[in-house]
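Pasting in a structure now, in structure tokens, and then I'll have a few things to ask.
Only one protein chain is missing from this complex, and each of the others stays in its spot.
Labels run A, B and C following the written order; every chain starts at residue 1.
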Amino acid sequence: MTIEEITTRICAFRDARDWMQFHNPKELAVAITAEAGELLQHFVWQQPGQIEQRAKEKLPEITDEMADVAILLFELAHNLGVDLGQAMLAKVERNETRYPVAKAKGSNAKYNEL
Amino acid sequence: MTIEEITTRICAFRDARDWMQFHNPKELAVAITAEAGELLQHFVWQQPGQIEQRAKEKLPEITDEMADVAILLFELAHNLGVDLGQAMLAKVERNETRYPVAKAKGSNAKYNEL
Amino acid sequence: MTIEEITTRICAFRDARDWMQFHNPKELAVAITAEAGELLQHFVWQQPGQIEQRAKEKLPEITDEMADVAILLFELAHNLGVDLGQAMLAKVERNETRYPVAKAKGSNAKYNEL
Partner (left out) sequence: MTIEEITTRICAFRDARDWMQFHNPKELAVAITAEAGELLQHFVWQQPGQIEQRAKEKLPEITDEMADVAILLFELAHNLGVDLGQAMLAKVERNETRYPVAKAKGSNAKYNEL
């Protein structure tokens, strides 16, 4: 499925409800952060050995939160005239320069700490 | 561009660096929330009349943060075996039931407060 | 009430349950962010003219979230050996330099944009 197809569906849903008036970039950023917080909530206090099991048990809720974040993000990109897919590929390419395999392999250091 | 194509690229980048060891679902949720916070940071204290201008001035940075959140989200969905596109459409459909046009048009109330 | 008195109470609660093992600085930062997200959740999509009313209606829930964030924050500061009150006053003092009244009065610009 393409990002464009899903975005079209999201915008049709929004416009049928006349919600663009509430969806300025700040409000969308606020909603994205709040939904990301709900995603994170499922993992609070979980120890390394419990995480995979947790993710399995809460998969429907986690899927729901991921969908919420992604829906808001696709709409924000669209509203700002940003091609999200291109932006993602451009970022992966930048990360390829920032994190050359020879230096970054097996390391969790940030590019400016490598 | 399809979600699958971009996800393939993200996973190739990750695997070339042997980073799957750091990317359990909790760590990805932590990173998503931290990046969402960076997106939000651009709008802190901005008043309604300043937001569109702000979004324009900071568009490269905002695009970068959106890409970061989306990259992590696509990977998380993939790692959990979730079809993110299907999950998003399923959520839009659920929202169509939760927010019927007749009740939700022009309202910013939550479905349980409509 | 002093920060120290409340912190003593928080640590006694934690230690009676043998929870220090779960409370490393990262886990506390994760929990703080997740609770901040719950606080924010009460204001998502709320328009300027609705916010004061919203805060009144949800005051018990909002108070609860503020308490959650503050409890975790007091513990984190204590665990790191930081005097939170002194750190807060030091930050206010730094902000007095960063935001001189003559330049910052009535402005919501960041210090590096003043």
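Details
One rule holds for everything that comes next: a residue touches a chain if its C-beta (ideal position, glycine included) is under 8 Å from a C-beta of that chain, and two chains touch if they have at least 3 such contacts.
Keep in mind it's a predicted model, so treat the numbers as computed, not measured.
Think of the hidden chain as still there; on subunit B it touches residues 22, 27, 30-31, 33-34, 36-38, 40-41, 43-45, 47. Remark: the residues of subunit C touching the chain excluded from display are 1-4, 6, 9-10, 13, 16-19, 21-22, 24-26, 29-30, 32-33, 36-37, 39-40, 42-43, 46, 48, 51-52, 54-55, 59, 62-64, 66-71, 73-74, 76-77, 80, 82, 84-92, 95-96, 99, 101, 104-108.
Annotation for subunit A: contacts to the undisplayed chain at residues 30, 33-34, 37, 45-48, 50, 108, 110.
Criterion: only the chains that are shown with their structure count from here on.
Set against the C-alpha centre of subunit B, every other chain centre is closer than that of C. If each chain is reduced to the centroid of its CA atoms, subunit B and subunit C end up 25 Å from each other. Computed centre separation for the pair subunit A/subunit B is 3 angstrom, with centres defined by C-alpha atoms. In subunit C, 30, 33-34, 37, 45, 47 are the positions where the chain touches two or more neighbouring chains simultaneously.
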